[in-house]
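The other protein chains are all here in position, but one chain of the complex has been omitted.
Presenting subunit A:
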Amino acid sequence: MGRTTGAILTGAPHLVAVLPAVVTTLVAWDRLPAEMASRFAADGTVVDTMPRAAMLVAAILLGVVMSAVFAAIGGRSPAAPVSSVDTMRFFGLVSWATAGILGTVLLSAVLANVDAPDAAAAELPMSRLLVALGVAAVAGAVGYLVTPRSPVAPPQPAAEAIAVAPGELVSWSGRVESRASLALGAVLVVAGLAAAWPAGPLVGALLVAVGLAVLLLGSSALVTVDRRGLVVSLGVLGWPRLRIPADDIASVTTGVVSPAQFGGWGYRIVPGGSGVVLRRGPALIVTRRSGRRFTVTVDDARTAAGLLVGLGHRVS
C-alpha cells in the first residue's frame, strides 16, 4: 500500500462522514431555525445553540481537520513491524469507527433541528448515541477489512552476534533524548505559570505538574543491555524502569520505526507490543517469549542487538 492510498483510506472516512449532515443542512436550510441547537444534555434537552451558518462551517471544519490528522498518521512510509498485531489495520479500524460516530452524531443533531420552530424545541434522545455506537462498530469492522496489510520495510540484516567470552563482563548503554518532549514540557510549565493568574491556581498547578512530568519522564531514556537483559530507565531520574529479563527474550532485531506506528511519542502501548519511542529512526526491537514486541528508539541499536544475541548464545 502506498503512502497516498494509506492516507486516503484513513483520512477520507471523516470527510464522507460529515457529508450527510452538511447536505441535510443545505437542503433543509429553510426548515431549520436560525439559531440551531448544537449541544444536548443526557436527557435530550438543549444545552447550547449556534447560528445556522456557524453550525455548517463547524461540521465542514470538523471533517477536514479530523481527516487531515488521520491521513497524516495513516499515510506513513514502510517501517519495521513493532507488534505481532498489524497496528496499521488496527488504526484503520479506529479511524473508520470515529468517522462513524462523528457522522451519526452530526446528522442526528441536524435532523433534531429540522422543522423545529426554535432551538429550544429540538430534542435529541440519548438512544441516538447507541445508534452512533452501532454505526461505529460496523464502520470499524469495514475499516479493518479494507485496510490492506501494513507495508513492511525490507528486513534488516539479522543482528550479528557480538561474541562474549565466558567470564567476560559486558555492558552496553545508550542515551536517547527527545527535543519534542523537552519543548512540550517547557511550554506546559510556562503556560501553567502564566495561566495561574487568569485561570486559577488549580489549572496552573495542573499544567505545571503535567509539564514537569513530561520533562522528567518523557525527555530522555537510558537504554542498558547486559547479562540481565534489557533495561530502559526513563527520564532524568532514571525511574521508572522497564526491564526485559534475558531469559524472556526470544529474538532481537533492529529497524527504523516512527512515532506514528505507536500513535505518538513516549512510553506507548499498542496491541501486541509496547515501546519507548522518543524520536523517529533506528530502534532496538525485542520479541518476548509471549510473542509481544518491545521497541526502544536508540542510536547504535545494532550494537545493542548484537550484544543481546551474543549474551543469549553464551547462556545456552
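Methods note: a contact is a pair of C-beta atoms (placed from the backbone, for glycine too) under 8 Å apart; a residue touches a chain by one contact, two chains touch by 3 or more; residues count from 1.
We take it that contacts and distances are computed from a predicted model.
This figure omits one chain of the complex; the name its UniProt record holds, of "MnhB domain-containing protein", "Carbon-monoxide dehydrogenase large subunit", "Transcriptional regulator, GntR family" or "ABC transporter permease subunit", is "Transcriptional regulator, GntR family".
Of the listed residues A:20, A:174, A:263 or A:281, the one in contact with the hidden chain in the full complex is A:174. Contact with the undisplayed chain is limited, among A:238, A:263 or A:281, to A:238. Here one chain is not drawn; of A:114, A:222 or A:246, the residue touching it is A:222. On the side of subunit A, touch with the chain left out of the figure occurs at residues 162, 164-165, 167-175, 222, 224, 226-228, 233, 238, 300, 303, 307.
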